[in-house]
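All protein chains but one are shown at their positions in the complex.
After this line comes chain A, so read on.
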Amino acid sequence: MAKYGLRTIAVLYLFFLLVLPVGLIIWRTFGDGLGPFVEALTSASAVHAFQVTLTVALWAVAANTVFGVGTAVLLVRHRFPGKRLLNALIDLPMAVSPVVVGLALILVYGRFAPVGGLLESWGVQVIFSTPGMVLATVFVALPLVVRAVVPVLEELGDDQEQAAHTLGASRLQAFVRITLPGIRWALAYGVVLCLARSLGEYGAVAVVSGRLVDQTQTLTLFVEERFQNFDQPAAFAAATALALIAVITLLLTKLLRPKG
């Protein structure tokens, strides 16, 4: 009996927390058929929001992949002063609220801040523009690739890399031919997680983007703005699209996970 009791509680809990809200969104989205859904998502603003989201996410994923693999190799294969500090700093974005991240970026890169002013004089606008949104997203999704790769790199050991060296491989050759294939599943897992996080980011991007409709509006900002303006069909359609993307990435991570 206790077994069934626990199951019922778990199912009810998840139902009210997850299944009902998401289900309702989907129901509201497709309540009037597929037509309004397609129409809402093909409006100029929605398409633009899609493009902004993709641009920001792809840049952020690219940056975090390069940084993530580099940092993981540094943390696992090298010994240097400040290693523990670096290790701790990497997890910082997990602890700091995205809104704080956004405000901090404005403090440094805003038009009236020293660094931002300098960049502005060179014609580079960071805040209220794509670079700032990429920065915010990179920061928020920073630990994901590193934390996916580090344990696998540790488990892999450096025997194979050393063997490659004695066989004549340079550092780069050993990395490309031996290390990278060794961590490929973990890396793919980290990249997918990072992509999901980047697509769904709201808080930090909301602060640094300035929420300029048709300019710096991402899909998540679009959902919020449409909802505030009583354009519920568009809000629900975009929300459903985001949820679908999330489900797909979730399935991808499930596929990648067992192989470590």
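Rule of thumb we're sticking to: a contact is a pair of C-beta atoms (placed from the backbone, for glycine too) under 8 Å apart; a residue touches a chain by one contact, two chains touch by 3 or more; residues count from 1.
Rule of thumb we're sticking to: contacts and distances are computed from a predicted model.
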Worksheet entry | Absent chain [UniProt protein name; select from "Ring-1,2-phenylacetyl-CoA epoxidase subunit PaaD", "ABC-type quaternary amine transporter", "Succinate dehydrogenase" or "cytochrome-c oxidase"] | "ABC-type quaternary amine transporter"
Practice prompt. Based on the whole complex, identify which of A:L24, A:V66, A:A163 or A:L212 touches the chain you can't see.
Written response: A:A163
Worksheet entry | Of A:P98, A:G116, A:G182 or A:G200, the residue in touch with the unshown chain | A:G182
Discussion item. If the hidden chain were put back, which residues of chain A would touch it?
Written reply: 159-160, 162-170, 173, 177-178, 181-182
